[in-house]
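Missing here is one protein chain; the remaining ones are kept as they sit in the complex.
Each chain gets a letter, A and B, in the order it is written, and its residues are counted from 1.
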Amino acid sequence: MLELRNVTKTVGATEHIRDVSLTLQHGSLNVLLGPTLSGKTSLMRLMAGLDVPTSGSVWFDGKDVTGIPVQKRNVAMVYQQFINYPAMTVYENIASPLRVAGTERAKIDKEVRNAAALLKLTPFLDRTPLSLSGGQQQRTALARAIVKNASLVLLDEPLANLDYKLREELRAELPKIFAASGTIFVYATTEPHEALLLGGNTATLSEGRITQFGPTIDVFRRPNDLVTAKTFADPPLNTIVLKKSGSSFLLDGGVNLPVPAELAGIADTSYTIGFQPHHLSLTRPSPSAVPVRAKVSVTEITGSESFVHLDFADVRWVMLEHGILVFEPDQTIEVFIDPRHIMVFDANGRSAAPPQMLAA
Amino acid sequence: MERTWNNKAWFMVLPVLLLVAFSAIIPLMTVVNYSVQDTFGNNVFFWAGSEWFEEILHSDRFWEAMARNLAFSAIILIIEIPLGIFIALNMPKKGWGVPVCLVLMALPLLIPWNVVGTIWQVFGRVDIGLLGYTLRALGFNYNYVNDPFDAWITVIVMDVWHWTSLVVLLCYAGLVSIPDAYYQAAKIDGASRWAIFRYIQLPKMNRVLLIAVLLRFMDSFMIYTEPFVVTGGGPGNTTTFLSIDLVKLAIGEFNLGEAAAMSIVYFLIIMLLSWVFYTVMTAYDAEQ
Partner (left out) sequence: MARIDCNHIRHAYGPHPKSDKDYALKEVHHAFEDGGAYALLGPSGCGKTTLLNIISGLLYPSHGELLFDGKDVTNLSTQERNIAQVFQFPVIYDTMTVYDNLAFPLRNRGVPEPDVDRKVRETLEMTGLADMARRKARGLTADQKQKISLGRGLVRSDVNAILFDEPLTVIDPHMKWVLRSQLKQLHRRFGFTMVYVTHDQTEALTFAENVVVMYEGEIVQIGSPAELFERPKHTFVGYFIGSPGMNVMPVAVEGRSARLGSQTIELPGAPKAGTSGVIELGIRPEYVRLGATGMPVSIRKVEDIGRHKVVRASFEGRDIAAIVGEDEDIPADPKIAFDPDGINIYADSWRVEMGG
């Protein structure tokens, strides 16, 4: 079990990590999700022991490991860049952590061949990394992390430099590969989509702070605050500021939006309403859905789905619909907001939903 | 949090501190000690106060040597920096030519100073030296022993030959770090050769050039071995630079106090000029 207790890291005058507390269990897959510079890499460096926190402490299996350098911890790390020993064969690359540990020959051979088979590297064991494709190079780096049998495996955007399809394949394989070993698995990414595909738990990061931590799908569906909701949305979250009056939110140029039953008790004031692009639709998804008229700006087609960028009042929304849609730019269309799927945030950006409705 | 293992680090630094103390701080203090005293030998010293310093600062001999130093540094910077950039720009960026050029460039840097001096001293002799003899045969009245102008030319050419490679290697390192896409984009933008140099290559070489200028200035301002071996400071005093004068004063005339005072003034001048160079150039860099 890895625990961060009130960890803060400042470099010069800038705070890279602000008061982060986090507990990660053995055998768990944990995603750190946030945009560039939100502190993902800084946090991983602190977990690994590459950096020492400015304040706060790091605990591993009940022992305070703050200040113990990375060499003395059992940690494996894989980076965005493909880092291998260029002069060694793939075999030697994978074997290197075992050689350092002084493992006996026969065991090294067995472990290397197992890892290679798992990552489909068997045909390339005698080649050098630079003669391989990007995907194979990254597999080599991953294989090295596997044989190390580390208790903490940190992956910092490991698939970012790979082709789209390769990314898809490796992303499906990774959790399986590490699941059996009981290690704590931490995976940093900028892409919400990737977090959802990986599953497990997700911690959303914004400006060096963890805004929420919990099972990935819960964080996605029930964010505690607006920042989390925005971090966890691709395409961007649709938002609009509305005044609540009695049982409805007042919507200009549309039917008023009914306040969800569980939020009936909240005060009459302004709220930020947020909803995911696939919760804006062309057809009425439920009897309670509310129609609004919006102007089409651009339509993007991804093959099976269309993203329609819409202007409504002074906000820009995106609608995600199945199928291929063709609209003229500046055409006004009717779309539906489903009140069952709206998120309501107060003036401070906190979710207005009662605590029992929230994740973690 | 940053406890024990951080303090241990100081022990690691200790050997370096000791080394610096013995090689720099202690000798420097000795020099300071000499500079404020006078002696007639036998280890008998008298307090002289700032006398030596006043003498130095009022001596024409000192200021003339100083002027020579400044002129020399200026000339070699004006030659070596553009020449170094020019050669770096024309070196191959890939293929078998790269290692060949790099080794050729590194060769002069591997030769010790006094050997460089000796090579050129022989090379320039009009009776047996290839250069001197050829120039004579071609009808030039070349003689570095008698003619101050020829002596200067020889010392400058020697320095250029010895040190331009350093500028070349530094610039080359800056140039190869420029991604291909920059050149491709410049082609597409219709940039001329000059525009590519001015807006892509020069900005990327900025930092290394700063280092090159600083190193070459400091080094050339302290020049000693080569002119000492080749011209011995002559003819007359025409190639007597501060360092040569200093040695003459200290060892030739055994004027320890004045020599010590002069070294301190010399040291301060180099520090000051280097600092000025560095601040001006980094300020320029920041403004860019």
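What we mean here is this: a residue touches a chain if its C-beta (ideal position, glycine included) is under 8 Å from a C-beta of that chain, and two chains touch if they have at least 3 such contacts.
Since the model is a prediction, treat every value here as computed from it, not as a measurement.
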Contact residue for the chain not shown (choose from A:87, A:130 or A:301): A:301
Contact with the hidden chain (one of A:163, A:262 or A:334): A:163
Touching the absent chain when the full complex is considered, from B:199, B:224 or B:278: B:199
Positions on chain A contacted by the hidden chain, ascending: 35-36, 133-134, 163-166, 168, 190-193, 196-197, 199, 217, 220-221, 234-236, 276, 278, 297-298, 300-304, 307, 309, 318, 320, 322, 324, 329
Positions on chain B where the hidden chain makes contact: 179, 181-182, 184-185, 187-192, 195, 199-200, 203, 288
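Throughout what follows, only the chains that are shown with their structure count from here on.
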Distance from chain B to chain A - Cα centre to Cα centre, in angstrom: 55
